[in-house]
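All protein chains but one are shown at their positions in the complex.
On to chain A.
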Amino acid sequence: MGIENIVLNLVIVIALLPLLSFVLLLFLGRFLPGRGGPVATALVGASFAASLYVLFQVLTRGNVASSMVWHVAGSARFTLGLLVDELTVFMLVVVTSISFVIHLYSIGYMHREKRLSWYFAVLSLFTAAMLSLVIADNYLQLYISWELVGLCSYLLIGFWFEKKSASDAAKKAFIVTRLGDVGLSLGIILIYVSTGSFIFSEVFQQAEGLSMTLVTAITLLLFCGAAGKSAQFPLHVWLPDAMEGPTPVNALVDAATKIGAGVYLVARNFPLFELSAFSTGTVVWIGAISALMAATMAMVMTDIKRVLAYSTVSQVGYMMVALGTGGYFAGIFHLMTHAFSKALLFLGSGSIIQAAHVQDITQAGGLYRRMKITAITFILGALSISGLPLFSGFWSSDQILRDVYNYNFIIYVILTFTSILTAFYMSRLVFLTFFGRKGDKAEYAHESPPVMSIPLILLAIPTVLVGFIGSPFLPEAYRFFTLFAPESFGVRQVEANYAVMGGPIAADLAGILLAYLIYQRNLRPQDWLARYLGPYYKVLLHKYYFDEIYLFLIVRPVLRLSDFIGRFDLAVIDRVVNWVGDSGLRFASAIGIFDLGVIDGIVNWVGDTMLDNSSRFRLSQTGYTLNYLLFFFAAVALLVLWIQFA
């Protein structure tokens, strides 16, 4: 067995371990120690270790992009396969590492829950679905995993389904994503119709032969799916509501799984997107709009988790912009740095929520003294998201901006402006939560137990350090990192561009300073923002009225239509059905009479006649043995005579 086979089998094991955990916890969760939590954590941890091994195998052996057929179903085109290339191993490591930490954290965070085994089971299934999504080598398999990811997010966001808002949020997340998924499924159908194949490599080979309109249509449809899953404008509305779910789930959704799935889809189909300038333009603009709009909303939110949710939408906008401008690995690099930082921030916010029982940042305050580990790691994550130099978020956003700078100056300006906002809302979060006026709840707050604080520290390490592999100042590390980018996509501009770098740094510092002045030094009153922005502030508070617009344009008409259809159903369809039923009944009773009179009569007559005749025939059975013998010999005699003369 060659090393390639080992790697391929190992990849299957990586995806199957969380699935095993799911099955185990589903059936035996009650009997396992800690109701299954440690078991699930261990299995996902093993998956993470295997991912690291696969990562190094793939990187040191250069090109290992290869696939193997599991089995053929139906006609030959429907294959199941594995594709283990640079992008795959990259996603494997990010997903398994973050999932592992979140599992560990959940042991502490969720230990009071009634349905703990179920929680861990679905958490593992979520991980398994995401892993099988990134190892798929064809669209069909990808789509199956894609839907599984959607299902798991539904189950987890609605984990506290006794609460109306939670079950509503779960439904919203599922249905809004579904809108995008319709696009994805149409795109996949279009791909199959035009190329006759589901397999990525075959599709990409044939793509250049397709007409421009077709490629544009396909990529736009695929992007629909990606925008739904990654919560991009205008399908971003589900993500803030998803904050009704347990905090570790938000961390998993926002950092590694569901959000990552959309970015992964675009990255995986990069060869297709590259062919259509219109599609990449759409991706860039949608990304830029999402980045800016979400950042503005994050400025005014007071729920700590909602701020983080909008921040996620904004940062994913960055990734989309990067992918659209052709910065293939700037995009996935940002996916990685953001994943670690955002997971850290969510877990930190979970720690705050549990310690201080407060989610509203205006109610918090002065928590720094009470919970130092949470505070310090949270600040590190915030600085990384803000893109402060030397933190990992800085290196990745710097690469994105370098690509954007060459692509379109307007986008560059938008993203730089977004950097100010990002730095502002992140600093606002930190200042209001950890410093300043002591909130009522801060008195009783305490640091979380080690099972929750250790994951924070584990995540803080990559949050700070992982960016250096993409730093232009460390050519050795950088060369290692460029291994991730397939050669055909090209590695752009290795040296630093100080002019491009300077803008965002200045923007960050300005944003942090502004937040510091308002919320820490109180140089401006706390509601300065509201007064300064005027009516626009109200628009922001209402999240640009997206929910209201959707309610008015989509939800209400749909409800009214279904109401009408329901009435039509009662008035017309039901009546027709009843009429059919009644006449059936009448017809049947007529048939019944005929049955009794004629059919039964014939049957009875046959039976009676038989009985009559046979009672006569049985008289020949005398019971005298000699009688029988006489008959016997007579018959033999007759037989002999017959043979003789016939």
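Keep this in mind: a residue touches a chain if its C-beta (ideal position, glycine included) is under 8 Å from a C-beta of that chain, and two chains touch if they have at least 3 such contacts; residues count from 1.
Following the convention adopted for this analysis, contacts and distances are computed from a predicted model.
According to its UniProt record, the chain left out of view corresponds to "NADH-quinone oxidoreductase subunit K" among "Lactate utilization protein", "Competence protein", "NADH-quinone oxidoreductase subunit K" or "Aspartate carbamoyltransferase".
Check A:P33, A:P535 or A:G623 against the missing chain and you find that the one touching it is A:G623. Panel shows chain A; residues 618, 621-626, 628-630, 633 of it touch the chain omitted from the view.
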